[in-house]
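First the structure, which I've put down as C-alpha coordinates, then a few questions once you've had a look.
Yeah, one chain of the complex is gone here, protein chain that is, but the others are all in their spots.
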Amino acid sequence: MQVVDKKNLLIPEVGLRVKALESLLAEKGVIDPAALDLIVETFETQMGPKNGAKVVAKAWTDPDYKKWLLRDGTAAIGKLGYIGVQGENMVVVANTPDVHNVVVCTLCSCYPWPTLGLPPIWFKSAPYRSRVVIEPRAVLGEFGVAVSDETEVRVWDSTAELRYLVMPMRPAGTEGFTEEKLAELVTRDSMIGTGLAKSPG
Amino acid sequence: MNMLTPALVLTVLGTGDPARVNEPVPAKLHVGDKVKIRNLNPASHNRLPSYIKGKLGTVTFDHGVFVFPDTSAHRNGPKPQHVYTVVFTAAELWGPNGHPSDRIYVDVWDDYVDLAN
Partner (left out) sequence: MNGIHDIGGHHGYGPVIVEANEPNFHEVWEGRMLSMMIGCFAAGVYNVDQFRHPIEKMDPRHYLLSSYYEKWLCTVEQNCIDTGIVTRDEVDARHKQLIEGKVT
(Lines give C-alpha, C1' and ligand atoms only; values in the text may rest on other atoms or scores of the structure.)
Protein backbone atom coordinates (compact mmCIF):
# COMPACT_ATOMS: atom_id res chain seq x y z
CA MET A 1 0.00 0.00 0.00
CA GLN A 2 1.00 3.61 -0.23
CA VAL A 3 3.62 4.78 2.27
CA VAL A 4 1.91 7.06 4.70
CA ASP A 5 3.66 10.20 5.86
CA LYS A 6 2.91 10.53 9.56
CA LYS A 7 2.31 14.22 9.16
CA ASN A 8 0.14 13.82 6.10
CA LEU A 9 -1.97 10.76 6.70
CA LEU A 10 -4.61 11.75 4.20
CA ILE A 11 -4.22 11.86 0.42
CA PRO A 12 -3.60 15.50 -0.57
CA GLU A 13 -6.02 16.91 -3.16
CA VAL A 14 -7.92 13.63 -3.09
CA GLY A 15 -10.57 14.90 -5.51
CA LEU A 16 -7.89 15.55 -8.09
CA ARG A 17 -6.47 12.08 -7.60
CA VAL A 18 -9.95 10.66 -8.30
CA LYS A 19 -10.01 12.77 -11.44
CA ALA A 20 -6.50 11.57 -12.33
CA LEU A 21 -7.52 7.93 -12.02
CA GLU A 22 -10.76 8.44 -13.93
CA SER A 23 -8.97 10.16 -16.81
CA LEU A 24 -6.38 7.39 -17.04
CA LEU A 25 -9.00 4.65 -16.93
CA ALA A 26 -11.03 6.43 -19.61
CA GLU A 27 -7.97 6.74 -21.86
CA LYS A 28 -7.27 3.03 -21.44
CA GLY A 29 -10.84 2.06 -22.28
CA VAL A 30 -11.64 0.65 -18.85
CA ILE A 31 -14.45 3.08 -18.04
CA ASP A 32 -16.75 5.32 -20.02
CA PRO A 33 -17.31 8.69 -18.30
CA ALA A 34 -20.81 8.88 -19.78
CA ALA A 35 -21.67 5.63 -18.04
CA LEU A 36 -20.31 7.05 -14.80
CA ASP A 37 -22.55 10.12 -15.25
CA LEU A 38 -25.56 7.85 -15.58
CA ILE A 39 -24.59 5.84 -12.50
CA VAL A 40 -24.40 8.99 -10.38
CA GLU A 41 -27.74 10.17 -11.72
CA THR A 42 -29.36 6.80 -11.00
CA PHE A 43 -28.17 6.84 -7.41
CA GLU A 44 -29.33 10.41 -6.96
CA THR A 45 -32.78 9.87 -8.44
CA GLN A 46 -33.81 6.21 -8.35
CA MET A 47 -32.23 4.51 -5.38
CA GLY A 48 -33.36 5.58 -1.99
CA PRO A 49 -35.46 4.72 1.06
CA LYS A 50 -38.67 5.55 -0.81
CA ASN A 51 -38.24 2.12 -2.40
CA GLY A 52 -37.96 0.31 0.91
CA ALA A 53 -40.89 2.30 2.25
CA LYS A 54 -43.06 0.95 -0.57
CA VAL A 55 -42.04 -2.61 0.36
CA VAL A 56 -42.95 -2.03 4.00
CA ALA A 57 -46.23 -0.30 3.21
CA LYS A 58 -47.27 -3.16 0.98
CA ALA A 59 -46.44 -5.67 3.71
CA TRP A 60 -48.49 -3.66 6.20
CA THR A 61 -51.58 -3.79 4.00
CA ASP A 62 -51.24 -7.21 2.37
CA PRO A 63 -50.85 -10.13 4.81
CA ASP A 64 -49.91 -12.60 2.05
CA TYR A 65 -47.20 -10.28 0.79
CA LYS A 66 -45.92 -9.83 4.34
CA LYS A 67 -45.66 -13.60 4.83
CA TRP A 68 -43.82 -13.92 1.52
CA LEU A 69 -41.52 -11.02 2.36
CA LEU A 70 -40.47 -12.53 5.67
CA ARG A 71 -40.03 -15.97 4.15
CA ASP A 72 -38.25 -14.94 0.93
CA GLY A 73 -37.17 -11.32 0.96
CA THR A 74 -35.28 -11.60 -2.31
CA ALA A 75 -38.28 -12.82 -4.27
CA ALA A 76 -40.84 -10.52 -2.65
CA ILE A 77 -38.67 -7.40 -2.99
CA GLY A 78 -37.70 -8.51 -6.48
CA LYS A 79 -41.36 -8.55 -7.43
CA LEU A 80 -41.43 -4.80 -6.78
CA GLY A 81 -38.23 -4.32 -8.77
CA TYR A 82 -35.85 -3.45 -5.95
CA ILE A 83 -33.27 -6.21 -6.28
CA GLY A 84 -29.84 -5.27 -7.61
CA VAL A 85 -26.32 -4.28 -6.72
CA GLN A 86 -25.70 -4.60 -2.96
CA GLY A 87 -29.22 -5.95 -2.57
CA GLU A 88 -29.02 -9.20 -4.52
CA ASN A 89 -30.00 -11.35 -1.52
CA MET A 90 -32.45 -9.77 0.88
CA VAL A 91 -33.62 -10.79 4.35
CA VAL A 92 -36.43 -8.86 5.99
CA VAL A 93 -36.79 -8.93 9.77
CA ALA A 94 -39.95 -7.71 11.45
CA ASN A 95 -40.22 -5.63 14.60
CA THR A 96 -42.90 -6.76 17.02
CA PRO A 97 -43.91 -5.59 20.50
CA ASP A 98 -41.43 -8.17 21.84
CA VAL A 99 -38.57 -7.86 19.34
CA HIS A 100 -36.65 -4.86 18.03
CA ASN A 101 -34.23 -5.41 15.14
CA VAL A 102 -31.25 -3.27 14.17
CA VAL A 103 -28.77 -3.78 11.33
CA VAL A 104 -25.04 -3.06 11.07
CA CYS A 105 -21.98 -4.03 9.07
CA THR A 106 -19.19 -4.05 11.65
CA LEU A 107 -16.51 -4.92 9.09
CA CYS A 108 -17.25 -2.27 6.47
CA SER A 109 -20.51 -0.67 5.29
CA CYS A 110 -22.75 -3.30 3.70
CA TYR A 111 -26.19 -1.82 3.15
CA PRO A 112 -29.12 -2.65 0.83
CA TRP A 113 -28.70 -0.02 -1.90
CA PRO A 114 -31.75 -0.73 -4.07
CA THR A 115 -34.17 -0.42 -1.13
CA LEU A 116 -32.43 2.16 1.02
CA GLY A 117 -30.05 4.01 -1.30
CA LEU A 118 -26.54 4.82 -0.12
CA PRO A 119 -25.82 4.55 3.60
CA PRO A 120 -25.35 7.66 5.74
CA ILE A 121 -21.88 8.38 7.07
CA TRP A 122 -22.83 7.37 10.62
CA PHE A 123 -23.72 3.86 9.47
CA LYS A 124 -20.25 3.46 7.95
CA SER A 125 -18.34 5.03 10.82
CA ALA A 126 -16.44 3.56 13.75
CA PRO A 127 -18.77 4.63 16.57
CA TYR A 128 -21.86 2.86 15.19
CA ARG A 129 -20.05 -0.18 13.83
CA SER A 130 -18.16 -0.79 17.06
CA ARG A 131 -20.89 -0.01 19.58
CA VAL A 132 -24.18 -1.35 18.23
CA VAL A 133 -23.15 -5.01 18.63
CA ILE A 134 -21.97 -4.56 22.23
CA GLU A 135 -24.31 -1.84 23.56
CA PRO A 136 -27.27 -1.67 21.17
CA ARG A 137 -29.66 -0.19 23.72
CA ALA A 138 -27.35 2.73 24.42
CA VAL A 139 -26.98 3.37 20.69
CA LEU A 140 -30.74 3.08 20.14
CA GLY A 141 -31.23 5.48 23.04
CA GLU A 142 -28.99 8.03 21.31
CA PHE A 143 -31.27 7.71 18.30
CA GLY A 144 -34.32 8.28 20.51
CA VAL A 145 -35.51 4.68 20.35
CA ALA A 146 -36.40 3.36 23.78
CA VAL A 147 -36.77 -0.39 24.30
CA SER A 148 -37.84 -2.06 27.52
CA ASP A 149 -35.61 -4.53 29.31
CA GLU A 150 -38.01 -7.30 28.34
CA THR A 151 -37.89 -6.45 24.64
CA GLU A 152 -35.42 -8.61 22.78
CA VAL A 153 -32.97 -6.53 20.75
CA ARG A 154 -31.63 -8.40 17.72
CA VAL A 155 -28.53 -6.99 16.08
CA TRP A 156 -27.86 -8.29 12.55
CA ASP A 157 -24.23 -8.02 11.41
CA SER A 158 -24.15 -8.15 7.60
CA THR A 159 -20.88 -10.02 7.28
CA ALA A 160 -21.82 -11.96 4.14
CA GLU A 161 -23.78 -11.05 0.99
CA LEU A 162 -27.20 -11.09 2.63
CA ARG A 163 -28.59 -7.58 3.07
CA TYR A 164 -31.01 -6.90 5.87
CA LEU A 165 -34.07 -4.67 5.94
CA VAL A 166 -36.06 -4.04 9.11
CA MET A 167 -39.84 -3.95 8.84
CA PRO A 168 -40.92 -1.44 11.49
CA MET A 169 -44.22 -1.86 13.29
CA ARG A 170 -47.20 -0.16 11.70
CA PRO A 171 -48.06 2.93 13.76
CA ALA A 172 -51.39 3.17 15.56
CA GLY A 173 -54.08 5.36 14.03
CA THR A 174 -53.37 4.36 10.43
CA GLU A 175 -56.39 2.17 9.79
CA GLY A 176 -57.65 2.56 6.25
CA PHE A 177 -54.54 4.42 5.04
CA THR A 178 -53.54 3.77 1.45
CA GLU A 179 -50.16 2.22 0.71
CA GLU A 180 -48.95 5.61 -0.53
CA LYS A 181 -49.92 7.32 2.70
CA LEU A 182 -48.40 4.53 4.79
CA ALA A 183 -45.15 4.66 2.84
CA GLU A 184 -44.74 8.30 3.89
CA LEU A 185 -44.53 7.16 7.51
CA VAL A 186 -41.70 4.67 6.88
CA THR A 187 -38.40 6.44 7.54
CA ARG A 188 -34.96 5.34 6.41
CA ASP A 189 -33.87 4.89 10.01
CA SER A 190 -36.90 2.72 10.80
CA MET A 191 -35.71 0.27 8.12
CA ILE A 192 -32.21 0.16 9.63
CA GLY A 193 -33.63 -0.19 13.12
CA THR A 194 -32.34 3.08 14.53
CA GLY A 195 -35.78 4.61 14.31
CA LEU A 196 -39.48 3.82 14.35
CA ALA A 197 -42.09 4.56 11.73
CA LYS A 198 -43.66 8.00 12.11
CA SER A 199 -47.02 8.46 13.72
CA PRO A 200 -49.70 9.96 11.48
CA GLY A 201 -50.69 13.62 11.82
CA MET B 1 -11.86 -4.95 -20.98
CA ASN B 2 -15.64 -5.16 -20.95
CA MET B 3 -16.17 -1.44 -20.58
CA LEU B 4 -19.52 -0.50 -19.05
CA THR B 5 -21.50 1.60 -21.51
CA PRO B 6 -24.45 3.85 -20.63
CA ALA B 7 -26.81 1.38 -22.30
CA LEU B 8 -25.85 -1.32 -19.82
CA VAL B 9 -25.81 0.76 -16.63
CA LEU B 10 -29.34 -0.04 -15.47
CA THR B 11 -28.87 -3.75 -16.18
CA VAL B 12 -25.65 -3.86 -14.19
CA LEU B 13 -27.18 -1.91 -11.30
CA GLY B 14 -30.17 -4.23 -11.38
CA THR B 15 -28.08 -7.39 -11.37
CA GLY B 16 -25.15 -6.64 -9.09
CA ASP B 17 -22.58 -9.25 -8.11
CA PRO B 18 -24.15 -12.69 -7.90
CA ALA B 19 -22.21 -14.13 -4.98
CA ARG B 20 -24.75 -16.95 -4.76
CA VAL B 21 -23.52 -20.09 -6.54
CA ASN B 22 -25.84 -22.59 -8.16
CA GLU B 23 -23.97 -25.73 -7.08
CA PRO B 24 -25.29 -28.56 -4.87
CA VAL B 25 -22.60 -28.22 -2.23
CA PRO B 26 -23.63 -30.16 0.89
CA ALA B 27 -24.26 -28.26 4.12
CA LYS B 28 -22.24 -29.27 7.17
CA LEU B 29 -24.73 -27.66 9.52
CA HIS B 30 -28.47 -27.40 9.98
CA VAL B 31 -30.89 -24.99 11.57
CA GLY B 32 -30.92 -25.55 15.33
CA ASP B 33 -27.36 -26.88 15.54
CA LYS B 34 -25.28 -25.66 18.47
CA VAL B 35 -22.02 -24.47 16.97
CA LYS B 36 -18.63 -23.06 17.87
CA ILE B 37 -16.91 -20.45 15.72
CA ARG B 38 -13.39 -21.38 14.70
CA ASN B 39 -10.45 -19.37 15.97
CA LEU B 40 -9.11 -18.39 12.55
CA ASN B 41 -6.59 -15.57 12.30
CA PRO B 42 -5.21 -15.49 8.76
CA ALA B 43 -3.38 -12.40 7.56
CA SER B 44 -5.37 -12.68 4.34
CA HIS B 45 -8.95 -11.60 3.70
CA ASN B 46 -11.85 -13.05 5.57
CA ARG B 47 -15.25 -11.96 6.86
CA LEU B 48 -15.00 -13.45 10.33
CA PRO B 49 -15.34 -10.69 12.93
CA SER B 50 -13.01 -11.22 15.89
CA TYR B 51 -15.78 -10.73 18.41
CA ILE B 52 -17.33 -14.13 17.57
CA LYS B 53 -14.16 -16.24 17.31
CA GLY B 54 -14.32 -19.24 19.64
CA LYS B 55 -17.86 -18.36 20.71
CA LEU B 56 -20.86 -20.65 20.96
CA GLY B 57 -24.05 -19.97 19.05
CA THR B 58 -27.02 -21.57 17.32
CA VAL B 59 -27.70 -21.82 13.60
CA THR B 60 -30.93 -20.03 12.75
CA PHE B 61 -30.85 -20.09 8.96
CA ASP B 62 -29.08 -21.75 6.05
CA HIS B 63 -28.91 -19.23 3.19
CA GLY B 64 -27.56 -21.63 0.62
CA VAL B 65 -24.30 -21.67 -1.31
CA PHE B 66 -22.12 -18.61 -1.86
CA VAL B 67 -18.64 -17.66 -3.04
CA PHE B 68 -16.08 -17.91 -0.22
CA PRO B 69 -14.39 -14.52 0.27
CA ASP B 70 -11.21 -15.94 1.81
CA THR B 71 -10.23 -17.50 -1.51
CA SER B 72 -12.11 -15.17 -3.84
CA ALA B 73 -10.33 -12.07 -2.56
CA HIS B 74 -6.98 -13.54 -3.54
CA ARG B 75 -8.07 -14.84 -6.92
CA ASN B 76 -7.87 -18.40 -5.58
CA GLY B 77 -11.28 -19.47 -6.79
CA PRO B 78 -14.84 -19.34 -5.42
CA LYS B 79 -14.72 -22.44 -3.13
CA PRO B 80 -18.52 -22.27 -2.88
CA GLN B 81 -20.06 -23.28 0.44
CA HIS B 82 -23.05 -22.70 2.67
CA VAL B 83 -23.58 -19.47 4.55
CA TYR B 84 -25.50 -19.64 7.81
CA THR B 85 -26.88 -17.10 10.21
CA VAL B 86 -25.70 -17.93 13.73
CA VAL B 87 -27.24 -16.28 16.79
CA PHE B 88 -25.25 -15.49 19.90
CA THR B 89 -26.45 -14.26 23.27
CA ALA B 90 -24.89 -11.00 24.43
CA ALA B 91 -23.68 -12.83 27.54
CA GLU B 92 -21.76 -15.31 25.39
CA LEU B 93 -20.06 -12.54 23.42
CA TRP B 94 -19.53 -9.89 26.07
CA GLY B 95 -19.74 -11.63 29.44
CA PRO B 96 -21.45 -9.94 32.38
CA ASN B 97 -21.83 -6.69 30.40
CA GLY B 98 -24.11 -8.39 27.94
CA HIS B 99 -27.80 -7.55 28.31
CA PRO B 100 -29.82 -10.73 28.92
CA SER B 101 -32.36 -9.83 26.23
CA ASP B 102 -29.86 -8.97 23.48
CA ARG B 103 -29.11 -11.36 20.61
CA ILE B 104 -26.48 -10.85 17.94
CA TYR B 105 -26.96 -12.52 14.55
CA VAL B 106 -23.92 -12.98 12.33
CA ASP B 107 -23.60 -14.58 8.89
CA VAL B 108 -20.77 -17.12 8.64
CA TRP B 109 -19.42 -19.46 5.99
CA ASP B 110 -19.22 -23.21 6.55
CA ASP B 111 -15.40 -23.01 6.88
CA TYR B 112 -15.73 -20.64 9.84
CA VAL B 113 -17.77 -22.90 12.09
CA ASP B 114 -18.06 -26.41 13.61
CA LEU B 115 -20.65 -28.30 15.59
CA ALA B 116 -20.10 -27.63 19.27
CA ASN B 117 -19.12 -30.67 21.34
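A and B label the chains in the order they appear, each numbered from 1.
One rule holds in what follows: a contact is a pair of C-beta atoms (placed from the backbone, for glycine too) under 8 Å apart; a residue touches a chain by one contact, two chains touch by 3 or more.
The shown structure was predicted, so the numbers you read here are calculated from the model rather than taken from an experiment.
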item: Of A:K50, A:K79, A:K124 or A:K198, the residue in touch with the unshown chain; value: A:K124
item: Residue of A:L36, A:L80 or A:A94 in touch with the missing chain, whole complex considered; value: A:L36
item: Footprint left on subunit B by the chain that the document does not show; value: 1-4, 8, 12-13, 17, 19, 41-46, 49-51, 67, 69, 72-75, 93-94
item: In subunit A, positions touching the absent partner; value: 1-2, 4, 6, 9-25, 28, 30-32, 35-37, 39-40, 43-44, 85, 104, 106-109, 117-118, 120-122, 124-131, 133-134, 139, 142-143, 157, 161
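One rule holds for everything that comes next: only the chains that are shown with their structure count from here on.
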item: Interchain centroid distance [CA atoms averaged], subunit A/subunit B, Å; value: 19
item: Subunit A - residues contacting subunit B, complex; value: 28-32, 34-35, 37-39, 42, 47, 83-89, 91, 106-107, 114, 133-134, 136-137, 149-162
item: Residue numbers on subunit B that touch subunit A, as the complex places them; value: 1, 3-6, 8-10, 12-20, 47-49, 51, 61, 63, 66-67, 83, 85, 90, 93-94, 97, 99, 101-109
